[in-house]
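Note that one protein chain of the assembly has been removed; the remaining protein chains are unaltered in position.
Labels for the chains are A and B, by order of writing; each one numbers its residues from 1.
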Amino acid sequence: MKPVTDVGIAGWGMYIPKYRLKCSEIEAMWGFQPGYCKNLKIFEKAVGGVDEDTITIGYEAAKNAIARAKVDPSEIGAIYVGTESKPYAVKPSITVIGEALEITPETLGADLEFACRAASEAIEASIGLISSGMIKYSLVIGADTAQASPGDVLEFTASSGGAAYVLAKRGNNTVAYFEGSYSYITDTPDFWRRPLSPYPYHGEQFTGDPAYFHHIISAAKGLMESLGLKPSDFDYAVFHQPNGRFPLKVASKLGIPKEKVLPGLITPWIGNTYNGSALIGLAAVLEIAKPEQRILFVPFGSGSGSDAYSIIVEDGIGERVNLAPTVKHYLENKQYINYTLYAKFRGIIERFKV
Amino acid sequence: MSMKFSIPRTWRERKAHYVLEATKCSKCGKIHYPPRIVCDNCRSRELVRIKLSGTGKVLTYTIQHVVLDGFRDYAPMIFAIIELEEGVRILASLTDVTPKQIKPGLRVKAVLRKIVEDGKLGLIRYGVKFKPLEG
Partner (left out) sequence: MRKVYVVGVGFTKIGRFFDKGLRELFAEASLKALEDIGNEKVEALVVGNMMSSSLSEQDNLGAVLADYAGLGGIPAFKVEAACGSGGVAVYTGFSLIASGLFDVVMVSGVEKETEYPTRIVSKGLAQASDAEYEMFYGISFTGLNALVMRMYMEKYGVSRDEMSIWPVLMHKNASKNPYAQLPFEVTIEQVKNSMMIADPIRLLDSSPIGDGAAAIILASEKFARKLSDTPVEVAGVGMATDHIYIAYREDLLKLKATIEASKKAFSMAKVMPSQIDIVEEHDAFTVLGFINLEDLGFSERGKTPKEMLQGRFHPGDKPTVNPSGGLKARGHPVGATGVYQVAEVTMQLRGDYPGIKVQGEIGLAHSIGGLGTTVTVIILKR
(Lines give C-alpha, C1' and ligand atoms only; values in the text may rest on other atoms or scores of the structure.)
Protein backbone atom coordinates (compact mmCIF):
# COMPACT_ATOMS: atom_id res chain seq x y z
CA MET A 1 0.00 0.00 0.00
CA LYS A 2 1.36 3.39 -0.97
CA PRO A 3 1.87 5.43 2.21
CA VAL A 4 -0.13 8.63 2.29
CA THR A 5 1.43 11.11 4.69
CA ASP A 6 -0.63 14.21 4.23
CA VAL A 7 -3.73 13.11 6.13
CA GLY A 8 -4.15 13.32 9.89
CA ILE A 9 -6.43 13.45 12.91
CA ALA A 10 -7.97 16.85 13.76
CA GLY A 11 -10.13 15.67 16.64
CA TRP A 12 -10.96 12.57 18.67
CA GLY A 13 -13.77 11.75 21.08
CA MET A 14 -15.38 8.84 22.84
CA TYR A 15 -18.58 8.02 24.69
CA ILE A 16 -19.09 5.22 27.19
CA PRO A 17 -22.54 4.67 28.78
CA LYS A 18 -22.60 5.10 32.54
CA TYR A 19 -24.04 1.73 33.56
CA ARG A 20 -21.67 -1.12 34.53
CA LEU A 21 -22.31 -4.80 35.02
CA LYS A 22 -19.68 -6.57 37.14
CA CYS A 23 -18.25 -9.76 35.71
CA SER A 24 -19.05 -11.47 38.96
CA GLU A 25 -22.80 -10.88 38.35
CA ILE A 26 -22.60 -12.80 35.07
CA GLU A 27 -20.57 -15.57 36.70
CA ALA A 28 -23.17 -15.92 39.44
CA MET A 29 -26.13 -15.78 37.01
CA TRP A 30 -24.89 -18.59 34.80
CA GLY A 31 -22.96 -20.67 37.31
CA PHE A 32 -19.47 -20.07 35.96
CA GLN A 33 -16.73 -20.73 38.47
CA PRO A 34 -16.01 -17.60 40.51
CA GLY A 35 -13.00 -15.81 39.08
CA TYR A 36 -13.68 -17.00 35.54
CA CYS A 37 -13.43 -13.58 33.99
CA LYS A 38 -10.26 -12.76 35.90
CA ASN A 39 -8.78 -15.08 33.32
CA LEU A 40 -10.01 -12.82 30.52
CA LYS A 41 -8.78 -9.79 32.47
CA ILE A 42 -12.19 -8.09 32.39
CA PHE A 43 -13.63 -6.71 35.64
CA GLU A 44 -16.83 -5.06 34.41
CA LYS A 45 -18.50 -3.95 31.21
CA ALA A 46 -20.40 -0.88 30.07
CA VAL A 47 -24.12 -1.33 29.41
CA GLY A 48 -26.19 1.07 27.32
CA GLY A 49 -29.42 2.35 28.90
CA VAL A 50 -32.86 1.59 27.46
CA ASP A 51 -32.79 4.83 25.47
CA GLU A 52 -29.29 4.32 24.02
CA ASP A 53 -28.21 2.65 20.81
CA THR A 54 -25.40 2.87 18.27
CA ILE A 55 -26.85 6.10 16.88
CA THR A 56 -27.04 7.93 20.21
CA ILE A 57 -23.61 6.64 21.28
CA GLY A 58 -22.08 7.56 17.92
CA TYR A 59 -23.65 11.01 18.08
CA GLU A 60 -22.15 11.80 21.49
CA ALA A 61 -18.68 10.51 20.54
CA ALA A 62 -18.84 12.53 17.32
CA LYS A 63 -19.88 15.68 19.17
CA ASN A 64 -16.79 15.28 21.38
CA ALA A 65 -14.54 14.71 18.37
CA ILE A 66 -15.88 17.79 16.59
CA ALA A 67 -15.33 19.88 19.73
CA ARG A 68 -11.69 18.80 19.86
CA ALA A 69 -11.20 19.29 16.11
CA LYS A 70 -12.50 22.87 16.36
CA VAL A 71 -14.15 22.61 12.95
CA ASP A 72 -17.52 23.80 11.70
CA PRO A 73 -19.72 20.70 11.28
CA SER A 74 -21.04 21.93 7.95
CA GLU A 75 -17.50 21.59 6.53
CA ILE A 76 -17.47 17.85 7.14
CA GLY A 77 -17.79 16.17 3.75
CA ALA A 78 -18.17 12.53 4.77
CA ILE A 79 -19.61 10.59 7.68
CA TYR A 80 -19.04 6.90 8.31
CA VAL A 81 -20.33 4.67 11.06
CA GLY A 82 -18.60 1.34 11.49
CA THR A 83 -20.82 -0.96 13.56
CA GLU A 84 -22.18 -4.46 13.85
CA SER A 85 -25.21 -3.43 15.88
CA LYS A 86 -27.10 -1.08 13.61
CA PRO A 87 -30.47 0.07 14.99
CA TYR A 88 -31.89 -0.63 11.52
CA ALA A 89 -30.62 -3.45 9.30
CA VAL A 90 -31.59 -1.21 6.41
CA LYS A 91 -31.59 2.56 7.07
CA PRO A 92 -28.32 4.33 7.70
CA SER A 93 -27.18 5.57 11.10
CA ILE A 94 -25.10 8.33 9.49
CA THR A 95 -28.16 10.29 8.39
CA VAL A 96 -29.63 10.65 11.86
CA ILE A 97 -26.23 11.55 13.31
CA GLY A 98 -25.45 13.83 10.37
CA GLU A 99 -28.71 15.77 10.75
CA ALA A 100 -28.45 15.99 14.53
CA LEU A 101 -24.92 17.42 14.17
CA GLU A 102 -26.04 19.72 11.31
CA ILE A 103 -23.54 18.21 8.85
CA THR A 104 -25.91 17.07 6.08
CA PRO A 105 -27.09 17.30 3.28
CA GLU A 106 -24.01 17.86 1.09
CA THR A 107 -22.32 14.82 2.52
CA LEU A 108 -21.27 11.33 1.48
CA GLY A 109 -20.90 8.23 3.60
CA ALA A 110 -22.54 5.04 4.74
CA ASP A 111 -22.80 2.53 7.57
CA LEU A 112 -20.00 -0.04 7.10
CA GLU A 113 -19.68 -3.64 8.27
CA PHE A 114 -16.57 -5.74 8.82
CA ALA A 115 -17.20 -6.92 12.37
CA CYS A 116 -15.01 -4.84 14.70
CA ARG A 117 -12.83 -3.18 12.05
CA ALA A 118 -15.50 -1.48 9.96
CA ALA A 119 -14.63 1.91 11.47
CA SER A 120 -10.99 1.30 10.58
CA GLU A 121 -11.99 0.68 6.97
CA ALA A 122 -13.74 4.03 7.15
CA ILE A 123 -10.46 5.61 8.27
CA GLU A 124 -8.70 4.09 5.25
CA ALA A 125 -11.42 5.32 2.89
CA SER A 126 -11.29 8.77 4.47
CA ILE A 127 -7.54 8.97 3.97
CA GLY A 128 -8.13 8.42 0.28
CA LEU A 129 -11.00 10.90 0.04
CA ILE A 130 -9.10 13.65 1.84
CA SER A 131 -5.79 13.05 0.14
CA SER A 132 -7.44 13.20 -3.28
CA GLY A 133 -9.04 16.50 -2.42
CA MET A 134 -12.58 15.19 -2.74
CA ILE A 135 -13.48 16.32 0.77
CA LYS A 136 -11.99 18.53 3.44
CA TYR A 137 -13.00 16.70 6.63
CA SER A 138 -14.28 13.24 7.35
CA LEU A 139 -16.09 12.08 10.47
CA VAL A 140 -15.46 8.41 11.30
CA ILE A 141 -17.44 6.78 14.09
CA GLY A 142 -16.97 3.32 15.54
CA ALA A 143 -19.78 2.39 17.92
CA ASP A 144 -21.59 -0.72 19.04
CA THR A 145 -24.15 -2.05 21.52
CA ALA A 146 -23.06 -5.60 20.83
CA GLN A 147 -25.16 -8.46 22.04
CA ALA A 148 -24.03 -11.91 23.12
CA SER A 149 -26.13 -14.98 23.76
CA PRO A 150 -26.96 -14.93 27.49
CA GLY A 151 -24.86 -17.56 29.22
CA ASP A 152 -22.27 -17.68 26.45
CA VAL A 153 -18.69 -16.67 27.36
CA LEU A 154 -19.02 -13.74 25.01
CA GLU A 155 -21.49 -12.20 27.46
CA PHE A 156 -18.59 -11.35 29.79
CA THR A 157 -17.12 -9.02 27.20
CA ALA A 158 -19.80 -7.77 24.78
CA SER A 159 -20.47 -4.16 25.78
CA SER A 160 -21.66 -0.75 24.53
CA GLY A 161 -19.56 2.27 23.64
CA GLY A 162 -17.95 4.21 20.82
CA ALA A 163 -15.36 6.65 19.60
CA ALA A 164 -15.14 9.12 16.73
CA TYR A 165 -12.42 10.83 14.73
CA VAL A 166 -12.40 13.92 12.56
CA LEU A 167 -9.83 13.40 9.85
CA ALA A 168 -8.31 16.18 7.75
CA LYS A 169 -5.46 17.13 5.50
CA ARG A 170 -2.33 17.53 7.59
CA GLY A 171 -2.12 21.13 8.71
CA ASN A 172 -5.89 21.66 8.76
CA ASN A 173 -6.22 21.68 12.56
CA THR A 174 -4.56 18.25 12.75
CA VAL A 175 -2.83 17.12 15.96
CA ALA A 176 -1.46 13.84 14.59
CA TYR A 177 -0.90 12.44 11.11
CA PHE A 178 -0.77 9.01 9.47
CA GLU A 179 2.78 8.07 8.51
CA GLY A 180 1.39 5.05 6.68
CA SER A 181 -1.09 2.19 6.81
CA TYR A 182 -1.21 -1.47 5.77
CA SER A 183 -4.28 -3.70 5.40
CA TYR A 184 -4.43 -7.49 5.50
CA ILE A 185 -7.62 -9.51 5.07
CA THR A 186 -8.55 -13.18 4.51
CA ASP A 187 -11.72 -15.23 4.57
CA THR A 188 -11.44 -16.61 8.10
CA PRO A 189 -14.77 -17.59 9.76
CA ASP A 190 -13.87 -17.02 13.42
CA PHE A 191 -17.04 -15.11 14.32
CA TRP A 192 -20.23 -14.35 12.36
CA ARG A 193 -23.93 -13.52 12.61
CA ARG A 194 -26.59 -14.49 10.05
CA PRO A 195 -29.43 -11.93 9.53
CA LEU A 196 -32.14 -13.70 11.49
CA SER A 197 -29.95 -14.39 14.51
CA PRO A 198 -29.87 -11.92 17.40
CA TYR A 199 -26.50 -13.28 18.58
CA PRO A 200 -23.23 -14.15 16.86
CA TYR A 201 -21.54 -17.54 16.65
CA HIS A 202 -17.84 -17.79 17.37
CA GLY A 203 -15.10 -20.37 17.15
CA GLU A 204 -13.79 -20.12 20.75
CA GLN A 205 -10.10 -21.08 20.50
CA PHE A 206 -10.24 -20.57 16.74
CA THR A 207 -10.72 -16.85 17.27
CA GLY A 208 -7.16 -16.71 18.61
CA ASP A 209 -4.23 -17.85 16.48
CA PRO A 210 -5.80 -18.14 12.98
CA ALA A 211 -7.82 -14.96 13.39
CA TYR A 212 -6.80 -12.30 15.91
CA PHE A 213 -3.09 -13.07 16.17
CA HIS A 214 -2.44 -13.95 12.53
CA HIS A 215 -4.06 -10.86 11.08
CA ILE A 216 -2.76 -8.34 13.62
CA ILE A 217 0.77 -9.69 13.35
CA SER A 218 0.64 -9.82 9.55
CA ALA A 219 -0.65 -6.27 9.28
CA ALA A 220 1.79 -4.88 11.86
CA LYS A 221 4.76 -6.65 10.29
CA GLY A 222 3.66 -5.56 6.82
CA LEU A 223 3.44 -1.96 7.99
CA MET A 224 6.84 -1.99 9.66
CA GLU A 225 8.47 -3.54 6.61
CA SER A 226 6.98 -1.03 4.18
CA LEU A 227 7.97 1.92 6.39
CA GLY A 228 11.31 0.50 7.45
CA LEU A 229 10.40 0.62 11.15
CA LYS A 230 11.18 -1.61 14.13
CA PRO A 231 8.95 -2.29 17.17
CA SER A 232 11.24 -0.09 19.25
CA ASP A 233 10.44 2.90 17.01
CA PHE A 234 6.97 3.06 18.57
CA ASP A 235 6.19 4.82 21.86
CA TYR A 236 2.69 3.32 22.17
CA ALA A 237 0.87 0.33 20.71
CA VAL A 238 -2.92 0.16 20.59
CA PHE A 239 -4.51 -3.10 19.46
CA HIS A 240 -8.09 -4.26 19.06
CA GLN A 241 -9.00 -5.34 22.59
CA PRO A 242 -11.70 -8.04 22.84
CA ASN A 243 -10.48 -8.75 26.39
CA GLY A 244 -7.58 -7.67 28.61
CA ARG A 245 -5.31 -10.59 27.66
CA PHE A 246 -5.07 -10.70 23.86
CA PRO A 247 -3.51 -7.24 23.35
CA LEU A 248 -0.71 -8.03 25.83
CA LYS A 249 -0.10 -11.42 24.23
CA VAL A 250 0.08 -10.03 20.67
CA ALA A 251 2.36 -7.22 21.84
CA SER A 252 4.72 -9.75 23.35
CA LYS A 253 4.70 -11.75 20.10
CA LEU A 254 5.62 -8.59 18.22
CA GLY A 255 8.38 -7.74 20.70
CA ILE A 256 6.61 -4.73 22.14
CA PRO A 257 6.88 -4.27 25.95
CA LYS A 258 3.60 -4.15 27.86
CA GLU A 259 4.28 -0.66 29.26
CA LYS A 260 3.62 0.68 25.75
CA VAL A 261 0.29 -1.17 25.54
CA LEU A 262 -1.24 -0.52 28.97
CA PRO A 263 -2.06 3.20 28.47
CA GLY A 264 -4.30 2.26 25.54
CA LEU A 265 -5.85 -0.83 27.14
CA ILE A 266 -9.30 0.22 28.39
CA THR A 267 -11.35 -2.95 27.85
CA PRO A 268 -10.81 -4.38 31.37
CA TRP A 269 -13.09 -1.63 32.74
CA ILE A 270 -15.62 -1.23 29.94
CA GLY A 271 -15.71 -4.53 28.08
CA ASN A 272 -15.33 -5.04 24.34
CA THR A 273 -17.05 -2.19 22.54
CA TYR A 274 -16.38 -3.89 19.16
CA ASN A 275 -16.01 -1.04 16.70
CA GLY A 276 -15.26 1.25 19.60
CA SER A 277 -12.57 -1.05 20.99
CA ALA A 278 -9.30 -0.01 19.33
CA LEU A 279 -10.62 3.51 18.64
CA ILE A 280 -11.27 4.14 22.36
CA GLY A 281 -7.79 2.81 23.13
CA LEU A 282 -6.27 5.22 20.62
CA ALA A 283 -8.28 8.11 22.07
CA ALA A 284 -6.92 7.31 25.54
CA VAL A 285 -3.36 7.39 24.19
CA LEU A 286 -3.88 10.66 22.31
CA GLU A 287 -4.79 12.26 25.64
CA ILE A 288 -1.27 11.65 26.97
CA ALA A 289 0.96 11.40 23.88
CA LYS A 290 3.52 14.13 23.24
CA PRO A 291 4.49 15.75 19.95
CA GLU A 292 6.76 13.61 17.71
CA GLN A 293 5.87 10.40 19.53
CA ARG A 294 4.91 7.46 17.27
CA ILE A 295 1.86 5.25 17.86
CA LEU A 296 1.26 1.78 16.40
CA PHE A 297 -2.51 1.40 15.91
CA VAL A 298 -3.86 -2.02 14.83
CA PRO A 299 -7.64 -2.64 14.81
CA PHE A 300 -8.90 -6.14 13.95
CA GLY A 301 -12.27 -7.42 12.76
CA SER A 302 -13.52 -10.98 12.61
CA GLY A 303 -14.12 -12.43 9.18
CA SER A 304 -11.15 -11.51 9.25
CA GLY A 305 -8.86 -8.58 8.77
CA SER A 306 -6.57 -6.03 10.29
CA ASP A 307 -5.18 -2.62 9.44
CA ALA A 308 -1.98 -1.34 10.93
CA TYR A 309 -1.29 2.40 11.10
CA SER A 310 1.72 4.38 12.18
CA ILE A 311 0.58 7.66 13.67
CA ILE A 312 2.88 10.54 14.53
CA VAL A 313 1.77 13.13 17.06
CA GLU A 314 2.05 16.84 16.21
CA ASP A 315 2.39 20.07 18.17
CA GLY A 316 -0.65 21.52 19.86
CA ILE A 317 -2.27 18.24 20.84
CA GLY A 318 -2.10 19.10 24.53
CA GLU A 319 -4.48 22.04 24.17
CA ARG A 320 -7.22 19.87 22.68
CA VAL A 321 -7.39 17.25 25.40
CA ASN A 322 -9.76 19.09 27.71
CA LEU A 323 -12.11 20.38 25.02
CA ALA A 324 -14.24 17.26 25.58
CA PRO A 325 -14.63 14.64 28.36
CA THR A 326 -11.56 12.42 28.80
CA VAL A 327 -11.37 8.66 29.22
CA LYS A 328 -10.89 9.23 32.95
CA HIS A 329 -14.24 11.05 33.04
CA TYR A 330 -16.04 8.13 31.44
CA LEU A 331 -14.29 5.52 33.56
CA GLU A 332 -15.12 7.31 36.79
CA ASN A 333 -18.68 8.35 35.96
CA LYS A 334 -20.33 4.97 36.45
CA GLN A 335 -23.26 3.30 38.16
CA TYR A 336 -23.39 -0.43 38.87
CA ILE A 337 -26.53 -2.37 37.94
CA ASN A 338 -27.55 -5.96 38.56
CA TYR A 339 -28.22 -8.70 36.02
CA THR A 340 -32.00 -8.18 36.03
CA LEU A 341 -31.76 -4.48 35.15
CA TYR A 342 -29.11 -5.37 32.54
CA ALA A 343 -31.53 -7.88 31.01
CA LYS A 344 -34.22 -5.19 30.76
CA PHE A 345 -31.81 -2.58 29.35
CA ARG A 346 -30.43 -4.94 26.71
CA GLY A 347 -33.84 -6.23 25.71
CA ILE A 348 -32.97 -9.86 26.31
CA ILE A 349 -36.24 -10.61 28.06
CA GLU A 350 -38.53 -12.28 25.55
CA ARG A 351 -42.16 -11.25 25.54
CA PHE A 352 -44.47 -13.61 23.74
CA LYS A 353 -47.26 -12.05 21.68
CA VAL A 354 -50.57 -12.93 23.24
CA MET B 1 -48.06 -5.08 8.97
CA SER B 2 -49.10 -2.69 11.72
CA MET B 3 -47.55 0.77 11.90
CA LYS B 4 -48.52 3.29 14.54
CA PHE B 5 -46.18 6.18 13.80
CA SER B 6 -46.77 8.56 10.94
CA ILE B 7 -43.78 8.43 8.58
CA PRO B 8 -44.21 11.97 7.22
CA ARG B 9 -44.70 13.41 10.68
CA THR B 10 -41.60 11.63 12.04
CA TRP B 11 -39.62 13.03 9.11
CA ARG B 12 -41.14 16.52 9.21
CA GLU B 13 -40.51 17.02 12.95
CA ARG B 14 -37.07 15.37 13.13
CA LYS B 15 -34.90 18.50 13.08
CA ALA B 16 -36.98 20.07 15.86
CA HIS B 17 -36.11 17.07 18.00
CA TYR B 18 -32.47 16.63 16.95
CA VAL B 19 -31.31 20.24 17.31
CA LEU B 20 -32.61 22.47 20.12
CA GLU B 21 -33.62 25.80 18.64
CA ALA B 22 -35.78 28.69 19.83
CA THR B 23 -37.07 31.75 17.99
CA LYS B 24 -36.31 35.30 19.01
CA CYS B 25 -38.45 38.29 18.13
CA SER B 26 -36.47 40.94 16.23
CA LYS B 27 -38.83 43.62 17.45
CA CYS B 28 -39.30 43.03 21.19
CA GLY B 29 -36.58 40.48 21.94
CA LYS B 30 -38.79 37.79 23.49
CA ILE B 31 -37.40 34.27 23.15
CA HIS B 32 -39.88 31.49 22.42
CA TYR B 33 -39.58 27.73 22.86
CA PRO B 34 -40.99 25.82 21.04
CA PRO B 35 -40.23 27.98 17.98
CA ARG B 36 -43.06 30.24 16.79
CA ILE B 37 -43.94 32.05 13.59
CA VAL B 38 -45.63 35.01 15.26
CA CYS B 39 -44.38 36.62 18.47
CA ASP B 40 -47.02 36.16 21.16
CA ASN B 41 -45.82 39.30 22.90
CA CYS B 42 -45.92 41.90 20.14
CA ARG B 43 -47.44 40.01 17.17
CA SER B 44 -44.40 40.66 14.99
CA ARG B 45 -43.68 38.08 12.27
CA GLU B 46 -39.98 38.93 12.16
CA LEU B 47 -38.52 36.11 14.16
CA VAL B 48 -35.00 34.65 13.93
CA ARG B 49 -33.84 31.15 14.88
CA ILE B 50 -31.35 30.80 17.70
CA LYS B 51 -29.55 27.63 18.71
CA LEU B 52 -29.86 26.78 22.41
CA SER B 53 -26.90 25.78 24.56
CA GLY B 54 -28.64 22.77 26.02
CA THR B 55 -27.55 23.37 29.61
CA GLY B 56 -29.84 24.41 32.42
CA LYS B 57 -31.32 23.53 35.79
CA VAL B 58 -34.31 21.53 36.97
CA LEU B 59 -37.24 23.63 38.24
CA THR B 60 -39.67 20.82 39.01
CA TYR B 61 -39.91 17.12 38.21
CA THR B 62 -42.08 14.02 38.49
CA ILE B 63 -41.40 10.30 38.56
CA GLN B 64 -44.06 8.66 36.45
CA HIS B 65 -44.79 5.02 37.23
CA VAL B 66 -47.94 4.56 35.16
CA VAL B 67 -46.72 4.86 31.57
CA LEU B 68 -48.34 5.38 28.20
CA ASP B 69 -48.63 2.61 25.62
CA GLY B 70 -45.21 1.90 24.07
CA PHE B 71 -43.15 3.18 26.98
CA ARG B 72 -43.22 0.08 29.21
CA ASP B 73 -39.43 -0.45 29.12
CA TYR B 74 -38.70 3.14 30.15
CA ALA B 75 -40.56 3.08 33.48
CA PRO B 76 -40.21 4.72 35.87
CA MET B 77 -40.00 7.78 33.64
CA ILE B 78 -38.60 10.99 35.00
CA PHE B 79 -39.85 14.26 33.52
CA ALA B 80 -38.80 17.77 34.41
CA ILE B 81 -39.32 21.39 33.52
CA ILE B 82 -35.85 22.74 32.96
CA GLU B 83 -34.78 26.36 32.79
CA LEU B 84 -32.11 26.72 30.12
CA GLU B 85 -29.28 29.23 30.30
CA GLU B 86 -31.01 31.44 27.74
CA GLY B 87 -33.96 31.87 30.09
CA VAL B 88 -36.40 29.66 28.17
CA ARG B 89 -37.98 26.64 29.77
CA ILE B 90 -38.33 23.19 28.30
CA LEU B 91 -40.25 20.08 29.33
CA ALA B 92 -38.16 16.96 28.84
CA SER B 93 -37.37 13.49 30.04
CA LEU B 94 -34.37 13.04 32.33
CA THR B 95 -32.04 10.11 31.71
CA ASP B 96 -29.01 8.47 33.37
CA VAL B 97 -30.28 9.57 36.76
CA THR B 98 -31.99 7.84 39.66
CA PRO B 99 -34.97 9.31 41.55
CA LYS B 100 -32.72 9.79 44.60
CA GLN B 101 -30.34 12.03 42.65
CA ILE B 102 -32.94 14.53 41.50
CA LYS B 103 -33.74 17.74 43.26
CA PRO B 104 -34.85 21.18 42.09
CA GLY B 105 -31.79 23.13 41.01
CA LEU B 106 -29.99 20.05 39.63
CA ARG B 107 -27.77 21.15 36.71
CA VAL B 108 -28.44 19.21 33.51
CA LYS B 109 -27.39 19.11 29.87
CA ALA B 110 -29.06 17.94 26.66
CA VAL B 111 -28.19 14.65 24.96
CA LEU B 112 -29.65 12.78 21.98
CA ARG B 113 -31.46 9.60 22.96
CA LYS B 114 -34.18 7.24 21.76
CA ILE B 115 -37.56 8.60 22.77
CA VAL B 116 -39.85 5.83 21.62
CA GLU B 117 -40.04 3.02 19.04
CA ASP B 118 -42.96 1.77 16.98
CA GLY B 119 -42.44 -1.76 18.28
CA LYS B 120 -39.39 -3.83 17.32
CA LEU B 121 -40.06 -3.53 13.59
CA GLY B 122 -41.17 0.09 13.18
CA LEU B 123 -39.53 3.50 13.14
CA ILE B 124 -37.38 4.80 16.00
CA ARG B 125 -37.95 8.38 17.11
CA TYR B 126 -34.90 10.14 18.52
CA GLY B 127 -34.97 13.37 20.49
CA VAL B 128 -33.54 15.39 23.30
CA LYS B 129 -33.31 14.21 26.90
CA PHE B 130 -31.36 15.75 29.76
CA LYS B 131 -28.77 14.16 32.02
CA PRO B 132 -26.99 15.51 35.10
CA LEU B 133 -24.00 17.73 34.41
CA GLU B 134 -21.08 16.02 36.10
CA GLY B 135 -18.08 17.56 37.71
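Just so it is clear, a contact is a pair of C-beta atoms (placed from the backbone, for glycine too) under 8 Å apart; a residue touches a chain by one contact, two chains touch by 3 or more.
On a predicted model such as this, the values are computed, not experimentally measured, just so you know.
S.K.: So which of the visible chains would the left-out chain be touching?
M.R.: In the entire complex, chains touched by the missing one are B.
S.K.: Tell me which residue among B:13, B:85 or B:134 touches the hidden chain in the full complex.
M.R.: Of all options in B:13, B:85 or B:134, contact with the hidden chain holds for B:13.
S.K.: Which candidate, B:26, B:60 or B:98, sits in contact with the chain we can't see?
M.R.: Answer from the full complex: B:60 touches the omitted chain.
S.K.: Which residue, B:28, B:42, B:91 or B:133, contacts the hidden chain when the whole complex is considered?
M.R.: Going through B:28, B:42, B:91 or B:133 one by one, B:91 is the residue touching the chain not shown.
S.K.: May I ask you to list the residues on chain B that touch the chain which is not drawn?
M.R.: 13, 16-17, 32-34, 40, 59-71, 74, 77, 79-81, 88-93, 99, 104, 115-116, 125, 127
We adopt the following convention: only the chains that are shown with their structure count from here on.
S.K.: Between chain A and chain B, what distance separates the C-alpha centroids? Give it in angstrom.
M.R.: Roughly 30 Å separates the two chain centres.
S.K.: Would you pull the chain B residues touching chain A in the complex into a rising list?
M.R.: Interface residues on chain B, with respect to chain A: 14-15, 18-19, 73-74, 95-96, 98, 111-115, 124, 126, 129, 134-135.
S.K.: Enumerate the contact residues on chain A facing chain B in the complex.
M.R.: Answer in residue numbers: 18, 49-53, 55-56, 59-60, 87-88, 96, 99-100, 102, 329, 333, 335, 344, 347.
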